[in-house]
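Some chains omitted; the rest stay in position.
Lettered A and B in written order, each chain numbered from 1.
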Amino acid sequence: MTLTDLRHSLDFSQLGKDMYQLVAELYPICRSITGDGVRETLTRLHKHIPLTTHEVPSGTQVFDWTVPKEWNIRDAYIRDSRGVKIVEFKESNLHVMSYSVPVDCRMTLRQLRPHLFTLPDHQDWIPYRTSYYEERWGFCLRHSQLLRLRDDEEYDVLIDSTLQDGYLTYAESFLPGDSPDEILISAHVCHPSLCNDNLSGVSLATFMAKSLATIPHRFSYRFLFIPGTIGAITWLSRNESQVSRIRHGIVLTCVGDSGAYTYKKSRRGAVEIDRAFTHVLKHLGSGNRVLDFVPYGYDERQFCSPGFNLPVGCFMRTPHGQFPEYHTSADNLEFIHPRNLSESLRTSLSVFDILENNRAYLNQNPKCEPQLGKRGLYRAIGGSNTDTDILAMLWVLNLSDGEHALLDIAESSGIPFDAVTRVAALLEEHGLLSEKSK
Amino acid sequence: MTLTDLRHSLDFSQLGKDMYQLVAELYPICRSITGDGVRETLTRLHKHIPLTTHEVPSGTQVFDWTVPKEWNIRDAYIRDSRGVKIVEFKESNLHVMSYSVPVDCRMTLRQLRPHLFTLPDHQDWIPYRTSYYEERWGFCLRHSQLLRLRDDEEYDVLIDSTLQDGYLTYAESFLPGDSPDEILISAHVCHPSLCNDNLSGVSLATFMAKSLATIPHRFSYRFLFIPGTIGAITWLSRNESQVSRIRHGIVLTCVGDSGAYTYKKSRRGAVEIDRAFTHVLKHLGSGNRVLDFVPYGYDERQFCSPGFNLPVGCFMRTPHGQFPEYHTSADNLEFIHPRNLSESLRTSLSVFDILENNRAYLNQNPKCEPQLGKRGLYRAIGGSNTDTDILAMLWVLNLSDGEHALLDIAESSGIPFDAVTRVAALLEEHGLLSEKSK
């Protein structure tokens, strides 16, 4: 079965439910850039797809960075003088600033205040904060909770965490293809109970791998489940000699919300994956956006740093920072939907299908048009309007001059890549096209 | 007399009448891709211009195609049981599907129905249908006629046609110029009683040739009067070694209706004829359209097939399929007008004038501006606004650096090519410009 066939046979409705279920399963786990939450997450992904986990010791130098200490947390709370736990880690792991150092003391609100973070504009949402590279501690709470704290009261503050030498954990799923050339798919796994950013991306990558594992494919696919920034840097540092195999790449994030699609181009700006996503999003209809590369965002920052400059874009629905729920407790299981997840999968597979099938052909009858009619490829009665397939055949024949691959033809003609590919196969069967040797 | 002078001395009003008269004369003839109708048409064109007629035998292989049998028709009708001829070839040659095989029998409406073609949306128009490459027969009739046929009646059906080995007929008119480099003009002659598509193009080509025959010109001009598709393929097949002489080319069709002009670019997209038509249409005013190449339409499909890729565009008013009268009996003598025909001629000759005169010059005084005033080329009193000719002179002087020909200068400056050419001649007279040797 080809990827094209697979795309048309998958039950996306069921896949959406399964993708959502995976998000729901992973949602309660407290992840950070290191620690047992990441390990637990990867263990659960391994039930779905082949996965190799890597553990990189704290203190390992990775380019300009150092793998940090491993952080784990068991409990945390703020307790008032009556013994009531006002803010509690067990209620939401967002309550503790990620990488908070341990603390266990009693303090006044005045002393506590600099360690508290809220969202005054969204009083019932808990913000998400981190302090990976400076040793601090803090609590994130609802602004409505903060307003109930009293100046004249003392609070017991506990963070039962450890920050000590350990490992940075990441995993790879590798699906070998006919060619050693690779398509890289990367999703960050370092965010705690946040759904769109980025359990949606983790689930999408998992189900991509699960789907592609069932069929043969031209490219090898390498899926990375890594902590953001330090994970990408660590992976690049350990795989520097291998990155030349990467022909196309994509970072996945925020793919479960209800917004239109956003594709952010690679730094190179017009490589094949940029063009393939642009083509697919254009034909899916208006509202979808294709953005130029900017050197901030997700791990495309690292993949597209000037020393690597890999052909890696970023696929999203609503971009980070453009939905108010971003990096708050409102990015929860209600903010994403099964259908959004499955449509993101469908769309991504369409793009991979272009990459798999984008070939150049040579018209075997380049002087004048071939007579399609005698081969049964044309309508029998002249005079009616040409239909899409005939148009597609004429485009493919006209542009198969050795200078244009099928995606070029789809772009020039405005005809969907699927239709272009289908008639190219038909014309090849009839001896009118021959694949151009590389 | 130069072409520029000719353009300004022609009586376009009278030419329009003559062009229309030629269409009217050719209108009743039943043409197809072969047969006596084409021969008769070419004989009449020969009264206007030098013409060489070629006869290519049925069965001749031309690239992927085979020259078909020759088709001729003498009579055809559908007659009801009372002996009334309900549909009759002699009333309109559109009534018979072109290339219908002979038939002579009595049949019920049920048997006849699959052979009848109508236009339900335009009940009083007869459609135009062909079946060149599949042996069939059929009648085209007004939908109002169809509605009067009765299920319980039998009809006598006659098509007195022959489809047998013969010839494909086409003609060339060649006007030698100073150079063996050619401008190709092609018009299809295979449509029966249809005026805009394409007696308008046939008449335009004829009067172009008639006009150009009266003056010397730089390029050689080759006019083709050929059946569509198979004619172009036949001509290319027989002239493959000569096509490298074609510097510019144009297919003429639908040039008699009242719509704005449409120029469809060659496959190359920015060759000189593309730029010349674009320039002329732009300066003629808004509403005119310049379209990118697409691999369907008229015989530019063959001239621009990848194995030839000739610099050939297509000049139209309203494109095929964009006027409801297209390929129906409503594309008649009322649908076109003398003034539209003559304006199409005027516009085409403007384009040829650009091609004839597009040269590069070298500014002989490239360091600072030359003093136009001492040569009488400038207004005497400073301070008033510069006028168009002075602007044109400054543009020509500034850009005549060996990198820009006159059409480049017209494009950069937005000044009409005529004005650019006129001042270039003036500057050359005064020794300020010298033609760049090739």
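In this section, a contact is a pair of C-beta atoms (placed from the backbone, for glycine too) under 8 Å apart; a residue touches a chain by one contact, two chains touch by 3 or more.
Note that the structure is predicted; figures quoted are calculated from it, not measured.
Asks: We see 2 chains here; how many are in the full complex?
Replies: Total copy number for the complex in this file: 3.
Everything below uses one rule, namely that only the chains that are shown with their structure count from here on.
Asks: Roughly how far is chain A from chain B, going centre to centre by Cα mean, in whole Å?
Replies: One centre to the other, that is 54 Å.
Asks: Applying the document's contact rule, which stretches of chain B touch chain A when the two form their complex?
Replies: Residues 62-65, 127-134, 136, 229, 232-233, 236-237, 240, 267, 294-296, 301-302, 304-309, 321, 327 of chain B touch chain A in their complex.
Asks: Mind listing the chain A positions that touch chain B in their complex?
Replies: Going by the criterion above, the answer is residues 363, 365-371, 373-374, 380-383, 385-386, 390-391, 394-395, 397-401, 413.
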